[in-house]
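Comments concern the structure below.
Of the protein chains in this complex, one is absent; all others appear in place.
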Amino acid sequence: MAPMMWSPVLAQAADPGVMHEVTLAHYLFVAVAMFVLGVVGFLTRRNLIIMFLCTELMFQAAGIALIAFGRFYLEYTGQSFVIFVVTVAAAEAAMALALVVLLFRKRESLSAEAWQELKG
Amino acid sequence: MEGSFGILSAMIFTPLVFAGLVALRPTREAKYVALAGTLLAAALGLVAATQFNWTNGDTHQLASSAPWIPALGVSLSFAADSVSFSLILLTLLLGPICVACSFTAISGRERTYYAWLLVLQAAMTGVFAARDLVVFYICFEFTLIPMFILISLYGSTNRKKAAIKFFLYTFTGSIIALAGLVYVAWTHASASGAWTFDVDTLERAARATLSRSEQAWVLLALMLGFAVKVPLFPFHTWLPLAHTEAPTAGSVVLAGVLLKLGTYGIYRFVLPMCPLAVVDYAPLIATVSIIGILYGGLICWVQRDVKKLVAYSSVAHLGFCILGMFALNSAGLRGSILYMINHGLSTGALFLLIGMMYERYHTRDMRELGGLAAKMPVWATFMVFFTMASVGLPGLNGFVSEFMCLMGVFQASPNWASGACTITGDATPGATFGGVLGPIYAAVAGVGMIVAAMYLLYMVGRVVWGPLVEPHHHHHDADTPSLPPDLTPREIAILIPLAASCLWLGVYPKPALDALRAPVEQTLRIIHKANGTLPAPVLDVPAEFRDAPPAGREEGTR
Partner (left out) sequence: MTTTTDILTLAAAGGIEPGAGLTMLVPVLTLLGTLLCGLCAAFKVKSKLPAWLSVACLAGSFVAIAATYADLGHQQRLAHGFEWINFSYTGTDGQPVTFKANFAFYIDSLTLLWMLFVTGLATLIALYASEYMSHDQGTGYCRFFAAFNLFVFSMACLVMGDNLLLLYLGWEGVGLCSYLLIGYFYTRPSAVAAAKKAFIMNRIGDLGLALGIMLTFVHFGSVEYAVIFEKARPYIDALKAGHLDEIPLVASFIPILLMIGAFGKSAQLPLYVWLPDAMEGPTPVSALIHAATMVTAGVYLIARTYPLFLLSDVALPIVGWVGASTALLAATIGMAQFDIKRIMAYSTVSQLGYMFAGLAVLSPVGGASHVFTHAFFKAMLFLSCGAVMHGFAGQLDLRKLSGLFRMPGWKVVSVAMLVGCLNLAGFPLITAGYWSKDIILAEAFVNMPGVGWVLLITAGLTAYYTFRVFFRVFMGPTHYEPGDEVHGHDAHGHGDAHGHDHGHAHHDDPHGHGPAVTATAHDPHAGHDFHPHAPGWAINTVLAVLALASFAIVPLMLTGEHHGWAGGMVEHSSAAYHTVGTSGYLEAAHGHGPHDHGHTHGHDHDHDHGQAHGTFLGMDPHKVMYYVSGVVGLLGIAAAFWLHLAGRTSAASSRADALVPAMGPLAGWARGKWFVDEFYDALIVKPLWVISHIFHVIDTLIVDGLVNLVGWVPRALGGVLRPSQSGQLHGYAAGMAGGLALLLIIVLWVTLR
C-alpha cells in the first residue's frame, strides 16, 4: 500500500483503530463526491438553472473541505473563509438567477445551447 | 524644487481642467469653454515666453517636479529648453486655432470633441515639456487616444480604417521606441543599482556606458519608433489616410504638432543617447530622407485629392527636416528645428484652408473643383500665400529652414575642413566641424525644391486658378446656409496669426536662430566629444558652451 500512504489523511482513514470515528477523510470524501457530482452535472446538463445549481454544489464542496481542514487542524482561517464564500455564493445566486430569468425572457428557453454569442 | 508647480505645468494642466469643464457644461457652451481654455493656455505661454531666458536656451527652464513613483525613480518633472519651448509655443498657438476652426464644421457630440481636443493639447505640451522618460512616453502615447477618437468619430467616410491604422501603426512604432528607452534605463539601473528615468541622467549614462554596437541597436529601436511618427519614408503610409479622413482640426494638429513629436524625439533622445551610432548611420538616414523627399513629392504630383496632396507633401517636407538634423552641424540642426515650426505653421494653414473649402463644397477632388479665386478671392489670397510659404519662397518662413537644412548638409563634408579646397590651405572658413554628408546630398535633396514647386503649383493651378469649376451637386444655399461664399471674419481671424508668424519667421528669423544656438551647440558638442572630432579649442570654451547643470532644472526655480 506504499503508494497509497502518500497522505497522512488517507493513512488515518485506513487505520482500523479509529474506524468508527468520523475522521477528516470522511468529510473530504463527501466534499470530493459533491464536487464530482457538480462537475459531472455541469458538463452533462443543458438547463441553465441545473448548471447553476451544479456550480453551487462545487462551491459548497470546497466549503466543506475548508471547514473540515479547519476543524482538523484547529485553524479558524478556513472556517471564517467559508463564511465569506457562503455570503458571496448567496449574492451570486441572486445575481445568477436574475440573469437566468432575463436570458429566459430573451429566448424562451433555458438551454445553454441557445446562447453562442462567443463563437469566433 | 521638490513639488514645485510652475507655469509650464500650468500650461499642461489648464487644457485638462477645461476639458473637464467642457464635459460638465451644456453642449452649446462647449466650443466657447474650449476656446477659453486654449486661449488661457496660450496666454500662459506668452507670459512664460517673457520669463524665458532665451539667451541661455540650452538650460532647462520653468522647471517643476513632483515625485510620482519613487521606487522606480519616476517623477512628474517638466522643464523646457529653447527647442522644447519653441515647439510648446507652436502647440499653444495652434490650440485656439484648432478650436475656432471647428465652430461650424463640427455639429453633434460637441462636448466629446472639444474635451478630447483639449486633452490632446495637454498631452502634446507634456511631450515637449517632459524631463522624465516615463512622463514623456505616457504623454507621447496618450496623444494617440484623443486623435483616435477625433478621427474615428468625426472623420470622413473611411474614418474607422484610418483611425485604426493610425493607432496601430504609430503604437507599434512607439512600442519599439519604448524598448530602446527601457534598455537605456535598464543599463543605467543595473550599473548604478537604482532606477531613474530622468532624461539628463539617462542621456549621460547612455553615451557613457553604451558601446558602439549597443548604441546602434538603441538608435535602430528609437529611429524605428520615431520614424513612424515623423513619418519617414517608407513608414509613411498611415499619414495620407489619417489626414484625409481626419476632421480639419485633426489634420492641423496632426501636421502641426503630432508629426513633430517624432522629429523632436529624434532630436531629444537619439542624438544625445547614441552619438557614435548617429555618425555611423547619418548617411543611411539621410539617403532615406532624400528618397522620401523626392518620392513623396512626386506622389503628390499625381494626387486628385487636395488634402492627400498636402498630406504627402508632409512626407517630403519632413524629409528635409530629418536630413538637416543628420547634417550634424549647427546650420543643419537649427534649420531642422525651425523646419518643425515652419512646417507646422504653413502646412497647418494649408489644411485649415482646405477645410474651409471643404465646408463649402463638400469635396476635395481636384477634378470637381477649379478656379475658386473667382468665387473666393480672400481664400485664394491666403492659399497662394501659404503655398508660397510651403514652396520655400524667400521672405517667408519655409525658405529660412529649408535653406539652412540644405546648407547644413552641404557643409557637412569632411573635405571642407581639411583645407584641401582653398588656395591658402586653410580650413575653409565656412566649414563646420564634423558631419558625414556633403554637397551631393544637398544637390539631390535640392531637387526636392523643384518638385515642391511642381506639385504645389499644380495644386494651386487646379484649385485656385483656371476656369471656375464647382461640384455638380453643389447648391450653395441648401448645403451651407451659415457660410458665405468667401471667408468669414472668424476664418480670417484664424488665418491671420499663422500668416503673421510665417511672415515674421521669414523676414526676421534672427531671434529664433539665436535662441536655438545654445541648445544646438550643446547637442553638437556631445556628439563630437563622443566621436573625438571636437577640435581642441572648443573644449576650452566653457563660458559659451558649458555643460548643462547636473540635474538640469536648477534654472527654472528662480
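Labels A and B are assigned to the chains in the order they are written; within every chain, residues are numbered from 1.
One rule holds in what follows: a contact is a pair of C-beta atoms (placed from the backbone, for glycine too) under 8 Å apart; a residue touches a chain by one contact, two chains touch by 3 or more.
Here the structure is a predicted model, which is why all the values come from computation and not from measurement.
Set against the missing chain, the residues B:Val47, B:Ala66 or B:Val447 yield one that touches it, B:Val447. Considering the whole complex, the residue from B:Leu350, B:Leu369 or B:Leu513 that touches the absent chain is B:Leu513.
The chain not displayed touches chain B at residues 165, 168-169, 234, 236-238, 295, 298-299, 301-303, 329-331, 334, 371, 373-374, 377, 384, 388, 393-395, 399-400, 403-404, 406-407, 410-411, 416-417, 420-424, 427-433, 439, 442-443, 446-447, 449-450, 453-454, 457-458, 461, 464-469, 507-510, 513-514, 517, 521, 524, 535-538, 540-541, 545. Listed here are the chain A residues that touch the chain not shown: 3, 6, 39, 42-43, 46, 51, 112-113, 115-120.
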